[in-house]
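Every protein chain but one is kept in place in this view of the complex.
To keep things simple, chains are lettered A, B, C and D as they appear, and every chain counts its residues starting from 1.
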Amino acid sequence: MASLTHAGSAGPIRRALSRFFENGAAVVGLAILIPILVLTLTYDLWWLHKPNDIDLLAMNQGPSSAHWLGSDGVGRDIMARLLQGGRISLLVATVSMAISTFLGFFIGAIAGFAGRFVDGATMRFVDLAMTLPPVIFLLVLASIVGSGIMPTIFVISLLSWPVLSRMVRARLLELRERDFVVASRGMGAGLWHLLIRHGLPNTIDILVVYATLQVANGILLEAGLSFLGLGVTPPEASWGNMLNAARATHVLENYPWQWMFPGGALVVTVLAINFVGDGLRDAFDPRSELK
Amino acid sequence: MNAESILEISGLTTVFRIGDREIVAVRDLSLAVATGETVALVGESGSGKSVTSLSIMGLLPRGVGRIAAGTLRLKRKTGEVVELQTIGGDTLRRVRGNDIGIVFQEPLTSLNPVFTIGEQIAEPIRIHMGKSRQEALSDAIQRLEDVGIPDPHRRARQYPHELSGGMRQRATIAMALACNPTLLIADEPTTALDVTIQAQILDLLGRLQKERGMGMLFVTHNLGVVAEIADRVAVMYAGSLVETGSVARVFSHPRHPYTKGLMRSVPQLGTATLLREAGTPLPTIAGSVPSLMDLPSGCPFAPRCPYRIEVCSEAYPALADAGEGQFSRCIRWQEI
Amino acid sequence: MSQEFLLEVSRLGKDFAPVAFARGPVVRAVQDVSFNIKRGEVVGLVGESGSGKTTIGRMVAQLIEPTSGSIRFEGSETTSLSRRELRGLHARVQYIFQDPFASLSPRMTIGEILTEGLDIQRIGSRSERAAKAAQALASVDLPPDAISRYPHEFSGGQRQRIGIARALTLAPELIVADEPVSALDVSIQAQIVNLLRDLQMRLGLTMLFIAHDLAVVEYVADTVIVLYLGRIMEMAPSRELYASPQHPYTRALLSAVPSPDPSRHANRQILKGDIPSPANPPSGCVFRTRCPVAVDACASAVPPLREGTKGHFKACIRDDLG
Amino acid sequence: MLQYILRRTAVGLLMLLALTVLIFTLLRLTPGDPIDAYVNPSVPISASDLEMLRTRLGLDRPLPVQYFAWLGAALMGDFGYSIQYNGEGVLPLVLSRIGPTILLMFSGLVIAVVVGISTGIFAAVRRNKLADLSLSTAAFVGISSPAFLTALLGLYVFAVNLRWVPAGGMLTPGAPFSVGDLLAHLILPATLLSIGHGALIMRYMRSSLLEVLSQDYVRTARAKGVREFWVIVKHAVRNALLPVITLIGSTIGIAIGGAIFIESVFDWPGMGLLMVNAVVRRDYPVIMCATLLTGACVILVNLLTDIAYAAVDPRIKVA
Partner (left out) sequence: QTGKTIVGGFDVGPGGFQGNFNPLTATAGFTWLNTYFEPLVIYTSDLSKLTGALASEFALGQDNLTYTFKLAETNWHDGTPFTSADVKFTLELAKNAESGSIFAARLADIASVETPDAHTAVVKLSKPNSAFLSVLSQLMMLPQQALSSANVKEIAKSQWWSTKPIGTGPFKFVKHVSDQYVEMAAYDGYRGGKPKADRLINRYFANPAAAVAALRAGEIQFTFAEPDDAKTFKGNGSFRVIEGDSYVVNYIGFNQRAGIWDDLRVRQAVMYAIDRNAIVSSLFGGAAKLANCGYVAPQLVGKDLADYAYNPQKAKDLLAEAGWEKVNGSKPIPWLTYYNTPQVANVMAAVQAMLAQVGVNVVPRALDVPSYNGIVRSEKWQDFPLVYAGLQNGPNPGSLNVGLNAAQTPPSGNNIMRVEMPALTDALNTAMAETDPAKADGRWQKVCKEMNAALPWAPMWVASRYGVVSSKLKDFFWTPAPGGGPYVSHPEKWDLAP
């Protein structure tokens, strides 16, 4: 009964989180991420410039006391655009993450739990989605649905779920044979019960990690799409379309603040999210439960 | 060092670092293995048996486990006596596989899945006996034959997963014996096996040990196995050696309440029917094995002990000499 | 209640086909197995690893479908049930697992684990379910505060108790216990065996007790079935089987068990060779390749399971052995 | 084995068929057709001038007719003519681009694999030491940097400013072919391409090796007296490579069509560039053929990965 003398009873999620907070890099990631989130979400309350206010008299100016991070080619404040862009990039990344996580989980879960036939059919579908050359898929999809925030979200979500489906399916195929799931089936559990009571909690590590990394991935994909001119359309700011400016050599060379700040923000944010994701992976790793 | 001993452990204390705490996995363990002798180390899961064998081999996980105290003296093939806890690097490497062979519990996981059986057995032969690849391989086939594997030429070319459990365990034994070590450590070599296969392996080990006159440290948790194979037995509980002596002595007159309880709680073939028909429950040891993270003060067995008195939970008992080479870590050993 | 037998298994067989899209031999895990269990009886199923014990247990518990043969529960055939009926049957047969670590979901509290079956079967209200869970917990000697804890906070023996409690919540009539003690520490095994035996007698449970530890089976079971490569070798009342084993395999098995009693070591009989692969079992008697007394005839036909003395069956053509 | 390959091939062919239907449908849902791509809107061309061109290309027929016409011809090995490239045969065109792409991919992959695996091993062995931390951080930065940004900066720094390497293309135009020239053009894009993959491989290798190092058979190797160096290189690395092979396989699959950023920044005449141009120009025959070919490559690579996996891991039998 020795182990019963432990005080309190932390659930698996709480334990994972406490492991997470022991991970230095992950905490650093979080420490970077939280201020970025707070800043992007609140900037309009405290920053006097608006992201789309043009000032043709103050174009391409370097950082100054008026424009902390300088101004862009139409005299918009880079700081305001950076923060608004962050908001948009994070919005796109988060929403597309939610959609693709949802799709990925359910498709993978159904393949994993619903038996051979469904599994085979679903997985061929997933294979197909993965065989599609991403460039063509992206370009074509983007020209069909157009560009802008919603289409970008749509495109990114559609591009990303198959990977998750595969992981979820693999986990559930294995889970299906695990004793506690067998026990549940032995008590008469149906598909829905298994999915919600066992499938979901036991893929939570995959989901959490995927979701985190997918946010990072989403930011990168958005940037890539915008770079190709397909993502979030200007004048709405996003980190990707701000970076697009660096394609012009003169901007790259003469107005480094116009791309360095969004580029830096993007890399740092993605890096921080990756740190967090990696920390979560370790924290939620089922093997760490054994220790 | 005693003339006959190959291995003399005295006062071995091994600790593990877990987070910012240290746990004592083996505490003040003294034990000797003589040439031609089989010593069994028994105890329940987590009692420190494997840690003891790993300590001897210097294979404690780096940065996590370390020998905190004690000496481990080994008489090498050359007759030279070394202290295993102090030598390191190359010398230790030359001891491993050459002077000491070890067989692990899980034959599947302790064989490398991507190399053939032959290659894996040949490896220590090449390292320690300086033979060529070809020679080593034919030696390996010879070793496979020694451990009773039929058709050793074919088997040598196969991968671990292509062999049955018993066959794999024979292969790991062949590997441990490849360089004719003077000491064999067998860490629960039969636990993962079926009884009929276990009987084969025990028979094999017993025979090989006699033939070669090796010393053998045999780790197990099965008292039946101890009786089958060992000359002397050492019983561990929660990291401590609680009782040691010749098998005959300990089995007929256990001097520690844990040993006694353990022996009684295991149902015996033939007698179990009587118990069932009489409706008597099996004798048990109350409670469960304590976690090393929070060992009780004093005697670790005290909370479960029917002979417990107050002092038991105050002081860690010393190993008391019960005569005829039998020792017990119980202050009331005489009453048992 | 008029049925003599709670469970009647006849000519049960199970083949495992290779997984989807892969090729490979069919594994004949269980072949032609027939036995009956009376209400309140404990039947022990012993055999070495891979002999098909778990497969039989799972077919009995309706966790997998037999390839052939029939399983009758209280006289009614179970292999052709509708989903609804199957769910009802699931409540009446419960399973206890070998591995106390794998059998409890690490993501659920003990309370959730114990009420899961009641939830699935939609039995009782929330509070009734909680009460049943608490009662089950008490019956396996665990403290009530365990209800809000997670499995990792318990030792192996305690977890096995929880697994037993879970099986009890649905008040089953038949329990399939699949090696319930073999993963446990020696000093805990006896506790769990006692608990199971106690519950069985107190609640009048019928039990299929699977184990490879012959001594434990001897203590628990009224009738013992010895399996080898998916087939029954010998089946007899426990006392008979241990006192006078008839089949050469049973004898070898009993003799191979290591014992602290040195007198038993002397006439030890060690079987040669390995268990053949169930994907490619020997012709005729599956044991003949390792049998010390095999004769040519053993290879030609599968020996039928014949009743010798009353209730004592064996599948061996050699009647000439003592 | 042969049967396995045949079966996989059959499934693969069905998949390709589905792929063509999918792409065909998607393409026709996009606004604009090849003729629309042909005219600069600021050039005064009247629409009637373009109609005949449209008819010439058969774009006025109903969609299913066009699809089956395409499929029928494709099954005969005739993939038609490129619209944008003045009637170049599609198949030779696409094939001529697959070489450069494979060259780029392969070089990038070789760099990524060599660097990724060796640093991965190094980091795992030096777990949590300074070397590990800095390598891991570098890998994280590599994973976190958008490919187009590194490509742009790389081009700007190494080609435009330092002039170490040419600023794009695969060969110096007009110059006779020389390996040195090819390598000079190749090195920068290949290196930049390898960053992301290399970083990913490094991370995988590190964690995979860490896992393997805790396996029993590694302990067994030590117990045999194997030198630490060989314990890692011989016993651990080979096992640790298994998951990395899968990763590399999936990377190739994705990368074949995905090197687009590098190809477009460096004007590398590969599939990525071809496909982007084909989509922008609505060059249907080229898109169809390229999709089919990259799809086939992905399927082939997946198959090869599975076979390679079986070759490295004797436990796995493809059958």
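What we mean here is this: a residue touches a chain if its C-beta (ideal position, glycine included) is under 8 Å from a C-beta of that chain, and two chains touch if they have at least 3 such contacts.
Computed from a predicted model, the values in this text were never measured in an experiment.
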item: Touch partners, limited to displayed chains, of the chain removed from view; value: A, D
item: Options D:197, D:219, D:235 or D:281, residue touching the unrepresented chain; value: D:281
item: Among D:50, D:71, D:102 or D:210, residue touching the chain not depicted; value: D:50
item: Subunit A residues that touch the omitted chain in the full complex; value: 52-54, 56-57, 59, 72-76, 143, 146-148, 229, 233-235, 244-245, 247-251, 253-254
item: Residues from subunit D at the interface with the omitted partner, ascending; value: 30-34, 36-53, 56, 81, 84-88, 93, 96-97, 155-156, 159-160, 163, 166-176, 264-267, 269, 273-274, 276-277, 280-282
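We adopt the following convention: only the chains that are shown with their structure count from here on.
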item: Leading chain pair when contacts are tallied as C-beta pairs; value: B-C
item: Centroid distance [mean C-alpha coordinates] between subunit B and subunit A, Å; value: 51
item: Multi-chain contact sites of subunit D, meaning residues that touch two or more partners; value: none
item: Interface hub residues of subunit B, defined as touching at least two other chains; value: 288
item: Contacting residues of subunit A [partner subunit D, same complex]; value: 124, 127-128, 130-137, 139-141, 143-144, 216, 220, 223-224, 227-228, 243, 246-247, 249, 252-253, 263, 266-267, 270-271, 274-275, 278
item: Touching residues (chain side subunit B, partner subunit D) in the complex; value: 57, 59, 61, 93-98, 102, 104, 106, 109-115, 123-124, 127-128, 159, 161-162, 172, 175, 178
item: Subunit D residues touching subunit A - in the complex, by the definition given at the top; value: 11, 15-16, 18-19, 22-23, 26-27, 29-32, 140-141, 143-149, 152-153, 156, 160, 253-254, 256-258, 260-261, 272, 275-276, 279-280, 287, 290-291, 294-295, 298-299
